[in-house]
Each structure stands twice: as structure tokens, then as C-alpha cells.
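One protein chain is absent from this view; the other protein chains keep their places.
Chain nomenclature is as follows: A and B, assigned in order of appearance, with residue numbering initiated at 1 for each chain independently.
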Amino acid sequence: MLKYIGKRVLLMIPVVLGISFILFTIMEFSPGDPARIILGDYATQEQVDELREEMGLNDAFLVRYGRYVLNAAQGDFGKSYRSNSPVVGEIAARFPVTLKISLMAIMIAVLIGIPVGIISAVKQYSFADILSTMAALLFTSIPAFWLGLLLIMFLSVQHHILPSVGSDTWKHLIMPSLSLAAAQMATIIRMTRSTMLEVIRQDYIRTAKAKGASSRRVVFHHAIKNALLPVITTVGLSVSNLLGGALIIENVFGISGLGTVMVNSVKSKDTPLLLGSVMFAAVVAGFVNLGVDVLYTYVDPRIKAQFVKKTKRQGAGT
Amino acid sequence: MTEGKRLPQGKVKKRSQLKEIWLRFRKNKLAMFGLILFLALVLMALSAGFFLDYDTDVVKMNMKDRLLSPNAQHWFGTDHYGRDVLARIVWGSRISLVVGLYTVGIAMTVGGAIGAVSGYFGGTVDMVLMRIMDIFLALPGTILAVAIVGALGPGLFNVLLAMSMCRIPQFARIVRSSVISLRGQEFVEAAKACGTKNSRIIMRHIMPNAIGPLVVQATLNMATTILGVAGLSFIGLGIEPPMPEWGSMLSEARDQMWYHPYLMWIPGIFIMLAVLSLNLIGDGLRDALDPRMKN
Partner (left out) sequence: MGEHLLEIKDLYVEYVTDDAHVYAVNGIDLFLDRGETLGLVGETGAGKTTTALSILKLLPEKVGRIAKGSILLAGTDVTAASEAEMRLLRGETVSMIFQDPMTSLNPVLTVGDQIAEVLQLHKKYKDKAGVEARVDEILKMVGLPPERKQDFPHQFSGGMKQRIVIAIALACEPLLLLADEPTTALDVTIQAQVLALMNELKQDLDTAMILITHDLGVVAQTCDRVAVVYAGEIIETGTVEQIFSGDRHHPYTVGLFQSIPDLKKKTRRLHPIDGLMPDPTDLPSGCKFHTRCPKCAQVCMERRPKPWEEDGHIIRCHLFAKGGPEA
């Protein structure tokens, strides 16, 4: 298993390299001179030229990219053009808030989405089913930022229940998490419902009923575990989507997390900060996917067995 | 020659199949509701040019009429520059639909081509192309779009480009898996045995069979694209003012929403309706294409 995880982590390296290369190339085409950005509008052309030379901006494109990668490999992702502080520190300072709202959001989405999806499937065509299906449809179609604005309007402005802006206390994080969670929750409801419906129709469910198992036992002991396998994948995708969603939601609620870092670095042409934060997001998404795959092998005996066999064979080979 | 003889037959069969799909689709009330809603939006977008002049009705400021609540003259009220919200919403439907259609069109063509080549030829070609797609897929769509727009600068064309690039890998994957599952089948082998060119096999024999999941994906993708563009515009990295994009209208309404909530309700509801209609159509199409899933 460790070997497999190690392999997957190594496989992430070319992906991250690819992302950095693409971004580096794109940023190359974008207008704006980093030296001018750092020094501001009042600096003389000479000062700018001097700084360009100092930063090595006059070198060829590939030389600069190579230098960036080499430094990055040693943990130096450069300094932000705007704040002149190390990119790593900036990300480390901003990421925890994003992590918090993302985790809260995924908890909400999973803890509500999976049970609702299961009930919906078990009581197919009931009032509860129709209601939750409709709600799920609606929530997949509502823009998260609009939902956030509506929440602010009702809960902060009209009823003063929750604070609207900032991230000082956990109360501040409720509304951002809710707005982030809504769409993912809807996706999880839909996915759980449809896989559960499929599982309920399987022959082994009929076998269980023929043994004399109650419908409650059939659902909880036989159906859920099978139905949740594809849902795990959906949840993994949701986490990755949440990181993207945070970008916009942080803006709505004035939270300065990783998303804000990205948006600001884009707006201010802060290449090192943008590269660093996007690569960081890719690595986080990569680890989430890896986690999902590892979890899968623990839940599904078929995949686990495949995996054990493979390592055994490899072991025998070497 | 035999090809020419066989084709009309195939067409007859396909038409009846299409009819069958349509009949199943029509039975689905939600899907029909989605279709009607979507057609209404399309009609709205098409008719916008007939009774609205972009320069005078949509973007021209009129400070003496600013922030009027909905009334007989301005059904949806006016915004903080005195512009008629209804006119901006109607014009905004053009932008959303155009960006949605073009994005999906580009992504489907490019992604489809990559997927078809990758799946059909396999081997090294497949590996290289799919690794590149993996790089794009490694990032959440919004982040990639923000990065690309950030580099290229905001604006209609750049947003379109960024959104398309984000969607290419998904289409490539779908087409690739369809092609792989069809590649080994007898009718493809038969075409190969007849000496048919590769490009012809892909276009004539494989693609028609892969079209189902592709259309479903395209519909659902258009929904997420419209959402995505609205989101980008909302944070100021999408369509730029004064263009009446629904997301940027929401962004402009933020300062007014306490006292003029209609400015926030109306664009949001329209984004929701557009996305909802496409989601309903996509779901309906999926069920109609795969009747096994229902019941």
C-alpha cells in the first residue's frame, strides 16, 4: 500500500510541473512588467531596468522557467511582487481559513446529502423523495455566490443572526460554508439516490429479503455499503470543486483565504504568488483524490483484492 | 459502393431511433418544462435586437431615473446608473447563451477530436494526450479559468477561451471511452477490413454511436459554463461592465441590495432559470437515451 501511495505522489510531480509550465507560459503573454509593478508608477525607467536585470527578467523564457523550477524544488517559490514576502509564507497564512470553510462545507454536504439521498431512494416517489429531488435540482442550479448574498440579506441584514463579513469566529464561517455546500450537497443527494436505486434492484438484495431480513436491515446492512462506493468518488470530486468555489465565496464574504490570494494575484499580475497558490491547490486536490482512491481499496473488497494480488505478484517477480 | 447502399438504411433506422428518444423525452414532464424554459430564453435572446438598442437602452446611463423600484414603465426597475434592468436582463441572456454555446461548441470539437484520436489509436498517442488532459483536470475548473483569464485579461473573448480550455478534457474523456468501447466491435472491424480510411471510420462509424453521452454532457456542461461565467464576472474577472452580464449585474447590485433587493433577486433568478432549464434537459436526455435507468 505504501508503495502505491508513494507511486501516486511521484506521479503528481509531472502534473504539477505541467501546470506550472502552462501558467508560466500564459503569464508570459500577459501584459505588464513585474519590475514596474514592484517599483510602482513613480520609479524611473533606469530603476526599472536595473531591477529587471537583478531579477533576471531579461533572460530567455526557458532559462527563467528552469530557474523557477529549480528553486521551487528546494522549497523557494519566490517572493510576491506586491508584498515582497515569501510566497510560501503567504499561502501558509491564508490557507487555513479556506481549509476551514471547505471542511465545514464538505461535512454539511456529506452529512445531509447522503442520508437524504438514501431516504429519497428507499421511499421512491414518496412526498419526501419528490421534495428532496426538487431541492437537489434547485440547489445544483443556484449560483453559490447568489445564495451567499441571499443568506447575508436574510440572516445578517434582516435578522442579525450571523455576522456577514470576515472570518474571526466560527459564526463567521457558517454562511460561507453553507453557500459552498449547497451545490455539492445537491450533487451528493442525486448521486446517492441513483446508486441506491440501482443497488436496491440487485439480485443480492432479493437474496437478503428471501433470507427473512427486514427492509431496514436490507437497507442498512446490504444496500448502503454498495451504494456508497460510487458516492465516495463524488465526494472526492466535491472537495476539489469546493476549492474552486471558495475562490468566489471568499469574495462574497470578504474572507482573505487562498481564493482571495489567487484572485488578487491574478488582478495584480503577481506571477510568483499565482503560480505558487495554484500549484498548491493542485497538490491539495491531488492528495484528496489519492485519499479517495486509498479509501476505496479499504471499502471495496474487490479492489482491495486486486490490489493485494498485484503487489503479491510484484513481490514474487522481484 | 456497398457503403452507399447501406447508408440510407442506416438513416431510416436512426430517424426512428431519434423519434423514439423524443417520445420518451416528451413523456418526462420536468424535461419538457426545461425545454420550454430554455426555448423561452432563446427567444428572448433572439428578439433582443428587435426592440432594444444596445447603446441607448442597455448601457446608456440615465442618472435622473436611478434606482427606481419596479413600476409600469420599468417592469424590473432601474439600476444605480438609471439603466432599465429588464433591458439589461434581456440583453444579458444573449451573452450567457452565446458564451455557453460557443464554449461548449469549442470544447466539444477540440475535446472530441482529442478523445477520438486518443481512443482510436491508443498506445503512445493516447498516453501523451491523456497525460496532458490530466494536467488540466488536476485543477478545479474555476481555478484554471481564473488563472487563464488573469493572464489574458478579462473580456468576452478571453472568458470564452478560458472556459473552453477548462472543458476540453471532460469531452476528451467521454469521447475516448466511447471510442475505446466501440473500437473492438465488429462493425468497425468490418469497415477496417474493407479498407476504409481511419478518419472515415471515426467520423462515419464511431462518432454517430458516441453521440448520446456527448450530447448529454454538452447540455449539462453548458449549464455549468453559464454558472462559471456568472461567477467570474461577479468577482470582476469575467465579462466587463458596462456589458450587461447577469453575474456582473449581481456584483454591481451588492452595494444596493439592502435598500433595493430587486436588483439582487432578478439577475439571480435568471441565472438560476437558465441553469435549471439546461440541467432538466440534460437529465431528461440521459433518461431518454438510456431507458433502462428509469423504473
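Note that in this section a contact is a pair of C-beta atoms (placed from the backbone, for glycine too) under 8 Å apart; a residue touches a chain by one contact, two chains touch by 3 or more.
The shown structure was predicted, so the numbers you read here are calculated from the model rather than taken from an experiment.
Asks: Which one, A:E46, A:D168 or A:D203, makes contact with the chain that was left out?
Replies: Reading the full complex, the residue touching the unseen chain is A:D203.
Asks: If the hidden chain were put back, which of A:K79, A:R94 or A:H222 would touch it?
Replies: Spelled out, the listed residue whose C-beta touches the missing chain is A:H222.
Asks: At which residues does chain A meet the chain that is not included here?
Replies: Chain A touches the missing chain through residues 125, 202-204, 206-215, 217, 221-222, 225-226, 229, 299-302, 305.
The definition used in the following text is that only the chains that are shown with their structure count from here on.
Asks: Counting in whole Å, what is the centre-to-centre distance of chain A and chain B, each centre being its mean C-alpha position?
Replies: 23
Asks: Could you please specify the touching residues of chain A with respect to chain B in the complex?
Replies: My answer: residues 12, 14-16, 18-19, 22-23, 26-27, 29-31, 137-138, 140-146, 149-150, 153, 157, 194, 240-245, 247-248, 251, 262-263, 265-267, 269, 274, 278, 281-282, 285-286.
Asks: What residues of chain B sit close enough to touch chain A in their complex?
Replies: Its residues touching chain A are 30, 131-132, 134-135, 138-143, 146-153, 223, 227, 230-231, 234-237, 247, 250, 254, 257-258, 261, 264, 268, 271-273, 275-276, 279-280, 293.
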